[in-house]
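Missing here: one protein chain of the complex. Every other protein chain is in place.
Chain naming follows the written order as A, B and C, and within any one chain the residues start at number 1.
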Amino acid sequence: MADSLELSVVTSRIGDVRKAIDAAGHPALYMVDTISSLASIDYRHDEWNVDVTVAGSQKGLMLPPGLSFNAVSPKARAASKHATLPRAYWAWEEIIESNRNGYWPWTPATNLLYGLDAALDQLLEEGLPNVFARHARHGDAARAAVRAWGLEILCADPAQYSNSLTAVLMPAGHDADAFRKLVLERFDMSLGTGLSKLAGRVFRIGHLGDFNDLTLMGTLAGVEMGLALAGVPHRAGGVEAAMKALVEARRVSR
Amino acid sequence: MADSLELSVVTSRIGDVRKAIDAAGHPALYMVDTISSLASIDYRHDEWNVDVTVAGSQKGLMLPPGLSFNAVSPKARAASKHATLPRAYWAWEEIIESNRNGYWPWTPATNLLYGLDAALDQLLEEGLPNVFARHARHGDAARAAVRAWGLEILCADPAQYSNSLTAVLMPAGHDADAFRKLVLERFDMSLGTGLSKLAGRVFRIGHLGDFNDLTLMGTLAGVEMGLALAGVPHRAGGVEAAMKALVEARRVSR
Amino acid sequence: MADSLELSVVTSRIGDVRKAIDAAGHPALYMVDTISSLASIDYRHDEWNVDVTVAGSQKGLMLPPGLSFNAVSPKARAASKHATLPRAYWAWEEIIESNRNGYWPWTPATNLLYGLDAALDQLLEEGLPNVFARHARHGDAARAAVRAWGLEILCADPAQYSNSLTAVLMPAGHDADAFRKLVLERFDMSLGTGLSKLAGRVFRIGHLGDFNDLTLMGTLAGVEMGLALAGVPHRAGGVEAAMKALVEARRVSR
Partner (left out) sequence: MADSLELSVVTSRIGDVRKAIDAAGHPALYMVDTISSLASIDYRHDEWNVDVTVAGSQKGLMLPPGLSFNAVSPKARAASKHATLPRAYWAWEEIIESNRNGYWPWTPATNLLYGLDAALDQLLEEGLPNVFARHARHGDAARAAVRAWGLEILCADPAQYSNSLTAVLMPAGHDADAFRKLVLERFDMSLGTGLSKLAGRVFRIGHLGDFNDLTLMGTLAGVEMGLALAGVPHRAGGVEAAMKALVEARRVSR
């Protein structure tokens, strides 16, 4: 699905898409996958009038995988009641009814809910604007590294850069998955893969969640050393460019 | 649903039900909920020709809640492909396809899968026959306690006693939920509730999973002291009867 | 050492001993081992004018073993500076100097210090008077069980009963250590051993720290079933007597 692919490598202009749907008078439900961005990049389900938002515990919320979240508009709930398409995971009514009294219709993943409570405390203690600024700083630094390597970021429009993931296009003739395998074996680091038509052509660098300046530097160093060991044409200096970007940002901010 | 109610207080004769369905030539799928029994009481999905078995991580498998398991017959898979009923959690094909190569169609709850691996090691180290015998011993002892208290076990036929849960009928005029509340407040122990038409009339004593003779004794002591504090008519001596049953079983077995 | 033996089975009258030392005008340092009692039974280093108090993390403070604590009077510190006896673990000056600024003279067991911080929060949330009352209730109930079994408590004077440990004298001709071994093997419960001249003649039941009414009942049931399996002459009814004592205490207190 093209949408979900783009979501993972650019920051979609969610509000603008809503306006376009409304301008066209189109009745479609508007669904947004925020798995790789919630709590890393600003997002407003209500204000942007989204119908169904999907999120997960395992990225910006800094938890193990196992919890998924839906925010659902009245329009989507109404549509759900009469929908006849086979579906999984979209039986909201029972959950909403049960949640009203603090319960679930079945046994929930309680240990992850306790973890979620702690993760939200951490995020609110840091402050969401600071969390978003941290991700913006890391997104800038990661892109500075990619440019210094002379490689191409898979996002043409700077207005849509993602601050939680940076997708990098492999030079022609080099397989992204072979490169990812080498990095995993040599440096014990798992880079993201390209999906569907980008399979084998792209690798993704994640920089979100429980992540700081030095984990970013370790990450970028793993990519730069991997490029050297894999014989992928590139210039050295990516990590150095990222450090310069971070030092610059630090000088300004505090 | 009558079936799920019974499952939680008796041991259903799964194989016999299968034979009855077959004898009647009925085309229904045969679904069995083993949430409160898997890895505590003997169960054979294939041998008993069940169509869909449902299980969870949080009882006999000794893990936090968060994983659910389905075993699915070819007949159920075929039916699923053409079913038009709205449903949640029954989209098997994608999972089966992905599992074939060791993957999942989405991010699984990895920490619970590691826990499952450890739990299965523990169960196999103890040996399933020993695990089942342990639960049988605890079921016998729990029922001995209930009888000594002069209360009624919610299962008329000894052949169908459950070795993982014992449901106890409250004497007329006494509310099971008020009793459960007192036990929770005074002894920090959560007893199970009666479902649907048994609501308020029954409390359930769980004795399954990571459970030994002394946790059973603590559990039964919590019930016996709760009965005294709540003024529920009963005879003392339940814990003592359970100890006698366990000592007897130990003398025989080793 | 007679003192440490008694400490573990009775509650020593620390203040009275101080007065006796002072009345005799004896210059000895007064040292008290509170390992099995701190945070379970009332204790006052300053008020009782003790010279050296020793405690550990692993009992009333509910932590793994690994931390030991000393409270030291000015008199003991002065004596320590000039003492020539070989000794281990009594080099206070360096620690006191370093602690003044929040440091240690060497790398401390930081994970246990974090645990200690959490354990103290728990104790203060429950309230020390409630913590002491809980241990008193459990001490009473454990002694009621021993009496019902017809066995002898190793403490003649009720004024000196210990609320954190109950030592039980084995009937003549029965080896306490063989009994402890059987209980460990059958019920996975480790009873304390008798020390020095009581070796083999006594077993100790611990009831302190992170401990509630139902863990006490599980503990006493393990002893009662063990006595039956070991063929130690006793009367049944110990657990029942303990439950009666607890129910009575609950009726009065709340």
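Criterion: contacts are C-beta pairs under 8 Å (C-beta built on N, C-alpha and C of every residue); 3 or more make two chains touch, one makes a residue touch a chain.
Note that the structure is a prediction, hence the values are computed from the model and not measured.
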Neighbouring shown chains of the undisplayed chain, as defined at the top: A, C
Selected residue (touches chain absent from view) among A:Leu29, A:Ala79 or A:Met225: A:Met225
Absent-chain interface as seen on subunit A, which is shown: 186-189, 212-215, 217-219, 221-222, 224-225, 228-229, 236-237, 239-240, 243-244, 246-247, 250-251
Absent-chain interface as seen on subunit C, which is shown: 56, 58, 64-66, 83-84, 86-91, 107-112
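In this section, only the chains that are shown with their structure count from here on.
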Chain of greatest Cα-centre distance to subunit C: A
Whole-Å separation of chain centres (CA-atom averages), subunit B against subunit C: 39
Residues within subunit C bordering two or more other chains: none
